[in-house]
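Right, chain A next:
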Amino acid sequence: MDSATPAAAGGFEPRITAFVCNWCTYTGADLAGTSRLQMASNVRIIRLPCTGRIDPMFMIKAFERGADGVIVSGCHPADCHYNAGNYHARRRFAIFRELIQFLGIDTGRITFSWVSASEGAKWRDIVNDTVTRVRGLGPFTAYRKLVVDPATVPAAKVTSKEVPA
Partner candidate 1 sequence: MSIGYFPGCSLHGLSREYDESLKAIAPALGLELVEVNDWSCCGASSAHSSSHLLGVALPARNLAQAEDQGIAEVVAPCAACYARLAAARHEIAGDATLAGHINKVLARDFRNSVKVRSILEVMKGALPAIGSKVTHPLKDLKVACYYGCLLVRPVEVTGGYDDPEDPSSMEAVCKAAGATPVKWNRRLDCCGGGLSMSRTGSVVRLGAAILKDAKAAGADAIVVACPMCHSNLDFRQKAMAQRGAWDGEMPILFLTQVVGLAMGLDAKALGLGRHFVRTDSVTTRPAPVAAGEVG
Partner candidate 2 sequence: MARIGVFVCHCGENIGRTVDCAKVAELCGQVPGVVHSVDYKYMCSDPGQQMVKAAIAEKGLTGVVVAACSPHMHEKTFRRATAGGGLNPFLCEMANVREHCSWIHEDRDAATVKAVDITKTIVEKVKRNVPLSTIRIPVTRRALVIGGGIAGIQAALDIADGGREVILVEKDPSIGGHMSQLSETFPTLDCSQCILTPRMVEVYQHPRIKLYSYSEVESVEGYIGNFKVKIRRKARSIDEDKCNGCGACTKTCPNKKIPSEFDCGLGKRTAIYVPFPQAVPNLPTIDRAKCLLFMNRAKGRPDTCKKCAEACSKEAIDFDQVDRFVTEDVGAIVVATGYQLYTIGKDQAKPNIKGYGEYGYGTIPDVIDGLQFERLASASGPTSGKIQRPSDGKEPKRIVFLQCIGSRDPQKGMDYCSKICCMYVAKHTMLYHHKVHDGQATVFYMDIRAAGKGYDEFSRRAIEEEGARYIRGRVSKMWRDGDVIKIQGFDTLAGEPIEMDADMVVLATAMRPQPGIDSLAQKLSVSYDQHGFINEAHPKLRPVETNTAGVYVAGACQAPRDIPDAVAMASATASKVLGLFANEMLEREPTVARVDESSCAGCFHCERVCAYGAVEHKEIKDRAGNVLRVIAYVNPGVCQGCGTCQATCPSKSVELAGFTDEQIWSEIQALGV
C-alpha cells in the first residue's frame, strides 16, 4: 500500500498514531525537529488543542484503522496551557486503561506521557521507546474485533465517571 511504512528487511515495522496537544508536545516535537534529533519514522501525529480534547474513542478508532500502537502526550501536570485540561484527561485515561484491557488490547501498546515545549529530546526518546516496544509486541491483529459503532461504546459512561460530583 502506498502509505505503508517500509518494512526494514522483512522485519515488522509498527504503525503508531500519536495524539498530542498543540502547546506542549506538538511544540516539543517541533523543537526535536529544529534540533535535528533523529528518530524512528513510524509515528504519525494528530494535533489537538489539548489532551483534554482527546476522546478515548480516538484511540480505539486508531487501533481499528490498523495502528499497532498509540501515543498520547500533553503538557506536564501543572503546566497545562488550559490550566486543567490535562488533569481531566489523566483521570479519563486512568479509566480508559481498564477499558482497553477489557477490550483485550495490551496496555504496552499505549504510551501516556508528558512532553513540554522544551523537551525535544524527551519526545525523541518516547517515540523510539514506543516503536521498539510495539515492535516487540508484533502487529496488532485483534482490531477487527474492535470494529465498534462509536455510538454503542461506553465512552459516555467512561467519561462521565471521572466528572467530579
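Remarks
Everything that follows uses one rule, which is that a contact is a pair of C-beta atoms (placed from the backbone, for glycine too) under 8 Å apart; a residue touches a chain by one contact, two chains touch by 3 or more; residues count from 1.
The set was built so that all candidates are chains of the complex that A comes from, given by their letters.
In this text the structure is predicted, and so the values were computed from the model without any measurement.
Although all of 1 or 2 belong to the complex, chain A touches just one of them, candidate 2. Taken in their complex, chain A has these residues touching candidate 2: 1-6, 15, 17, 26-27, 29-30, 32-34, 36-39, 41, 44-50, 52-55, 58, 61-62, 65-67, 78-85, 88-89, 92, 124, 156-157, 159-160, 163-164.
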